[in-house]
Each structure stands twice: as C-alpha cells, then as structure tokens.
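Data first, discussion second: the structure below is written as structure tokens.
Selected chains only, in their assembly positions.
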Amino acid sequence: MEFTLGQLAELLQGTVEGDPQIKVNRLDKIQEGKAGGVSFLANEKYEAFLYETEASAVIVSQNFTPKKPYKTNLIRVRDAYSSFTQILETYAQFTKNSQSGVEEPSYMDPSSQIGDGHYRGAFSYIGKKCQIGNGVKIHPHAYIGNQVTIGDNCIIHPGAKICDGSVLGNHCEIHPGAVVGSEGFGFAPQEDGSYKAIPQIGNVILEDHVSIGANTTVDCATMGSTIIQKGAKIDNLVQIAHNVIIGENTVVAAQAGISGSSEIGKNSVLAGKAGIVGHIKIAEKTTIGANTGVSKSIKKPGQTVFGYMGMDMKQFLKSYSLFKNLEELEKRLKELEKKA
Amino acid sequence: MEFTLGQLAELLQGTVEGDPQIKVNRLDKIQEGKAGGVSFLANEKYEAFLYETEASAVIVSQNFTPKKPYKTNLIRVRDAYSSFTQILETYAQFTKNSQSGVEEPSYMDPSSQIGDGHYRGAFSYIGKKCQIGNGVKIHPHAYIGNQVTIGDNCIIHPGAKICDGSVLGNHCEIHPGAVVGSEGFGFAPQEDGSYKAIPQIGNVILEDHVSIGANTTVDCATMGSTIIQKGAKIDNLVQIAHNVIIGENTVVAAQAGISGSSEIGKNSVLAGKAGIVGHIKIAEKTTIGANTGVSKSIKKPGQTVFGYMGMDMKQFLKSYSLFKNLEELEKRLKELEKKA
C-alpha cells in the first residue's frame, strides 16, 4: 500500500507543502520517522522533533507556523490529530485480518443462533439458547455460556468469557481474557464463623459501544443486573462487582475497582487503580484521580477528587506538599515551645 | 415456577399479612419491585422503599413495625435475610443448568481418573495422572495439568487453570480465568545484573470449601505448599504469592495482594486492594481496610488496621482529618511565629 503525498492530501482534504509526488507506505511516530513514513504533529510538546524528523511527510494543522527550518514535507489539514486518526483507521482496515467463517473444531449448541457475516474461531464455544446478531467475530478460545444475547458487530477476542445470561448490545468489544458475568462475591456469615455462598441469580448488561479490557472482570448481579451503559470504556484488569452501574460514556482506567452496588455517573473518568467502596453514588462528570479511594457518595457533578481518601484535588496537593516537610513544621513548633 | 404467598410462607415457616392467594414468579430488589415479584427488607437503609414498592410481597422479620402505610403484602419470618437466601438457593437450583456428561472435543489423558456424575465441557483439558472425585464439573476451556488431585463436588469454571501438582479439597469453586499453581516469582540476581529463575518445585493446596475468584492468581510454593485453608473465600483479581498461607474462613476482597511467605490468620478480612508485604504474620480475626498496606506482622488478634501504611483505624482517621487541613495548621503556626 503506497500513496503519494498528493493522494494523501486529497484524501484528507488538505494541501501539500513540498513535493506531492513523494511516496509513503508507513505510519511513524514523529520522533522515530524515517524515509517512506508519514507522521503527525498535534501536541506542541513534540514540535522539536519536526525540525529533526526524517519522515517523508508530517501532517500539521492549517494554522501551524514552523519556528525553524525542516527537511520534511508538510500536509496541512484542518485538524492534524483527527486526520491522523482517519489514516490510522484506513490503515487498520487494510492490515488487520477481518476473519469470517468457521474454523474447526469449534462448538455451538444447536439451540443457539448466530447471524450473517460471523467468524467463529477454532475452539470457540457457544452454549445453549444464545441469540447472536450479525457480523459478530468470536475469536479462538472465546467462551459464550448459556442464554447469552449478543447484538450486531460485536468482537469477542481470544479467550474472553461471557457467562450465562449476559446481554450485550451492538458494537461491543470484549478484549482477550476478560470475564463478563462471573458470580458476584456474596457470602452469608454463619454462626460457626464459616461462610455460605449467596446464589447470584442476576446477570450483566452491556449496552451499545461498550469496551471491556483484557483480563477485566465484571460480576453478575445478585438479583437484577450489573449494567455498563452505552459508550462506556473499561481498561484492563479492572474489577466491577455485582450490581454496579457505570454511566454512559464513562471511562475506567486499568486496575481500578468498583465495589458492589455502587453507581458511577455518566461522562466520568476513573484513573488507574482508583477504588470505589460499595453502595455509593458518584455524580456525573466526576474525575477520580489515580490510586484515589472514594468512600462516600459524591453529589455535586464535575468535581475532581484525589488522594488516599479522595478529596478536592487542589486541597490534597496543598496538604501533601506540607506533609512532605512535616519534619520542618515540627521543628518550627519545637522552636516556639523553647521560647514559650 | 409460580407460588402463592401462602405457599411461600409455609416454605419459610412464616405468616402472610395480606392476601395469601396472590401469586409471585420472580425475585426483585425492593427498589425495583414490580407486580409478580417478591422482595425482602433486611437492612433499615432500604425501609423507605417498602412504602413505595410495587412488588407483590416483601419478606420482613417478625419484629418489624412499619412506620407508614404500604401497598404490598408482607411475609413475616424469623430472619428476613436468611429466608431470602433460602429462596435464592431454591430459585438458583431450578434455573442454573446443572450440566453433566462429556461434550466433544475434550481431552483427558488415559492415566487420569474422574469420579461419577461429572461434567467435562468441550475443550476442557485434563493432563496426566490426575485423581478427580465425584460430582466435579469441569467447564469448557478449563485446564487441569498433570498430577492434580481434586476432591468431590468441585466446580472448575470456564478457562480456569489448575497447574501441575495442585491439590483441591471438596466443594471448591474456581471461577473463570483463575490460575492456581502458576510458578512463583523467584529470581536469583547474577553478578552481571541479570536474573536467573529459581525453580519452583512446590505446589498449591486448597482445602475444602475454598472459592477462588475470576482471573485471580495463586502461585505454587518454591518448596512445600502455598496453602488456602478450609472455607477461605478469595475474590477476583487477587494475587497470592508463593508459600503464602491463608487461614480458615478468611475473606480476601478483589485486587488485594499477598506477597511471598506471609501468613494470614483465620477469620480475617482483607478489603479490596489491601497489600501485604512478604514474610510477615497477621493474627487471626484481623480486619485490614481497603487499599491498606501492611509491612509488619500483626500479633494481637482482632484489630482493625487502615491507611497507607496500616495503623489503628481510629488513629488514622484522626490524623487524616488533620492532614486534610494541614494548611490551616501551618497558618496557625505562622501566626504564633509572628507573635513570638
């Protein structure tokens, strides 16, 4: 796959500054650009690389003004970042294998149904009474339990597990090794100190356009449903406990954990390793910092909380900067005590 | 499956307040109750829902006194929570598929043995010289290595992996994607800065009634055994390192991690994301808070520790409340310095 800079500029509705006949066949990061590659510059932190890159061309935004000479060619577009994403998508379509058909051996119970244009990889498993839509890709070693419903155009990556009764909307992507619908962690303490498992008879519902990261776990509800709403994106190794609700377009980064029955509002962001206790509600548009613990409901939308026990981020940073020199503060106190 | 309230009351040895002929066919959460559903009220936090619920009936405890009018019917029992658990269990027995027999293709080395009433799902694997008891369910994609011993009535969920030499008691449940018996993380530093793997020749022993959560990892011992004692319950995404011992009826919540050779006493609770360093001992009946780090042995039983470096919980909360206003404290100090 090879394009001239002129062809690329036409595709992106942009203009070439340099030689439109030069050919490129690869996407490069700007700091690693080599002849034959095309890069992009959208973040000013990377501007210095423009003046050194050996990439054949760099995509920049219309209003960008170079501050030094450079060797490369420019393609000017309305928005460098989204143009580059557009190329990435085209590139991905050409290079990624879009598998279809059935590899053998695979297993599908005869009581289950799957739509047109599907892929079922070798060693994939589909249990009883499943309803699976059109264009669904079920990769090798993927497991679909019993009475599972999956919408159109979902991708179930290798070794992902969708347990009994789960319901997936359209365009969901379940990454390798993720578990959707494992049993909730519910035990009734007995008089002798032992625990008895409480049956978990609910399920998991993933609405449209939900993404679940590699080796993430989403437990089914005790009763009712654990729900991940439309457009929410969950990263790798996240724990989502029984009866949790995650709002529309909320993003949860890697290794975060949400305890049972808590609700996260829409358009929120949980950074990596954030932890939410059970039975609380987080308002919409909340940002929860990395490794931040939240133990009480957050009612006012749009806040940013941070810290070991999540609090206003600015306040936490002030306190922490004093904490770092707590010894100094104690010395000042001692000094005053001597004088007193 | 449909019951009258009268039948339910008889099953639960309780009494109906309302119409015993009304029929229910579903379990509902009280806040989501609809006609035809039965709910329960055990936690006073949810009492307000009783006066609004549209569930056909609510199970309450004998001594409960309503404070307002309500539309639903009541079933009074000795203990609302355990009665509801009883119904859940009955419900689960009817609805959950109790698979048996062998789905093909599956793999079992001829040198291994498995008892009566088993299920071996498609693509399940059993290696050499395994001894597997009666009533064991081995789900699709489950992996049982070589020389593994499994007691009666265990459930090995889809894609769970039980590595070489592991020993499981009776009634153990290994949830999807969990790994039992992976190699311990032991490396001997070499003079050139590289590391050489130390062979891990021990195993993992799970005693009776142990539950291991989805995608949790339990490493085998360097020598001897990593041991999880009778009745311990481990949640999802937990890390249990080589040579750890977890006491009887101890509960470990999601994303907690226990480093090599540490011992956790019986009847303890580790909350989510708790972390325990290596080579220490935690006394029995200890409660370790969420995201709490413990770096020293805890000798006195029954304590609750909390905080970044685990300490007495009350003390931590006092310190943290002052930490939140550390700026204020510093201002007071400055004020005094001016006067001095």
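Order of writing sets the chain letters: A and B. Residues in each chain are counted from 1.
Everything that follows uses one rule, which is that a residue touches a chain if its C-beta (ideal position, glycine included) is under 8 Å from a C-beta of that chain, and two chains touch if they have at least 3 such contacts.
Because the structure is predicted, anything quoted here is derived from the model rather than measured.
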All chains are the same sequence, and 2 are placed; what is the full number of copies?
-> 3
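Here is the rule we use: only the chains that are shown with their structure count from here on.
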Which residues of chain A touch chain B in the complex?
-> 105, 107, 123, 125, 128, 141, 143, 145-146, 159, 161, 163-164, 177, 179, 182-183, 185, 187-188, 193-199, 201, 215, 217, 219, 222-224, 237, 239, 241, 255, 257, 259, 273, 275, 277, 291, 293, 295, 308-309, 311, 315, 318-319, 322-323, 329, 332-333, 336, 339-340
Sites on chain B touched by chain A in the complex = 27-29, 32, 81-82, 85, 88-89, 91-92, 95-97, 103, 105, 121-123, 140-141, 157-159, 173, 175-177, 209, 211, 213-215, 231, 233, 235-237, 248-249, 251, 253-255, 266-267, 272-273, 290-291, 307-308, 320, 323-327, 329-330, 333, 336-337, 340
